[in-house]
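The complex appears here without one of its protein chains, the remainder shown in place.
Coming up: subunit A.
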Amino acid sequence: MSDATSLKKAPAPANGTRRVWQGMGEVRHVGLVVALVLLAIVGLITEPDNFATSSNVVGILALASTIGVITVGMTFVIIGGGIDLSVGALMALASVWATTVATQSYGPWVMALCAILVGAGAGLVNGLLISYGRLVPFIATLAMLVAARGLAQRMSDRKTQLIRPENDAIEALSTTKVLGLPLVVFIFAAVAVAGWVLLNRTTFGRRTFAVGGNPEAARLAGINIRRHTLALYALSGLCCGIAAIIIMARTTTGSSTHGDLYELDAIAAVIIGGTLLTGGRGTLLGSILGVLVFTLITNLFILNGLQTSDQLIAKGVIIVIAVLLQRRGLRTPT
């Protein structure tokens, strides 16, 4: 049988660099790296004086850090076979809750803790509704999106809440620089590295692929699918809490309007990063590269004084092209 003969064939020996790439499971990201380089070249050509400045690069990374942290959580949820539409709203709610008069009176540490707990707690509610209440993830997190924004508006009375001067330690996360980069970028980097390790080096990560790729196989292998799903949404909520700290640091405010439509940006970044929307396949590095591509586009459009509307059109086109390219890549195995 042809199956048997093809099995016997020894795999072609991979050369050194290629093996390293494959070992990281990231060989398919070459396209995204190329896209980043191309965008950078466009930036250098169109705005040679402004693009390559250190302040612009720092600005890009700071801009990427908020959505980047959210995207880390989103990557886990989508690989695990779900979707989380509530991320932007959860970030807003966490930022509002952490900047109320009452919370601010306890100082910056409690504010940060509050943001994290609110995010993780709301994520836990998402997870409970989905895994034990058996709601479809789309519906459960859509409901959370609406409700969390409403709650944020109610708590803040639709006003932007400023962080009081005695709590400027929060703002310092954005203004203090180490090695020329603000601390929020290091928070983003830490979350990304922790996420990568969790996804690729722990049993939790392996099982996330299994739960999303073949839930029945995962169940038969003895994995508690409900508990795992619950943990995935709590993790996404936790990331929203961390993102709330970053947005508070960058804007010195908490507001119910923070993170509007972030869920779409995060999902788009995950998808162009090569993660299957149906779950079971994906990489964190791809998602991060996806965030950087989007942020770079935003930056280029702003530098060149172009309309936001054009920027949205460009993003839409990129999503479609990326997915079309990936499908071709899937059909012809490397």
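As a convention for this text, a contact is a pair of C-beta atoms (placed from the backbone, for glycine too) under 8 Å apart; a residue touches a chain by one contact, two chains touch by 3 or more; residues count from 1.
By our rule, contacts and distances are computed from a predicted model.
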Completion exercise
In UniProt, the chain not displayed here, chosen among "GvpL/GvpF family gas vesicle protein", "Na+/H+ antiporter subunit C", "High-affinity zinc uptake system membrane protein ZnuB" or "Sugar ABC transporter ATP-binding protein", goes by "Sugar ABC transporter ATP-binding protein"
Exercise for the section: Would you indicate which residue among A:52, A:221 or A:324 is in contact with the undisplayed chain? Expected result: A:221
Completion exercise
subunit A positions in touch with the non-displayed chain are 1-4, 6-11, 22-23, 201-207, 209-210, 212-214, 216-223, 276, 280-281, 333
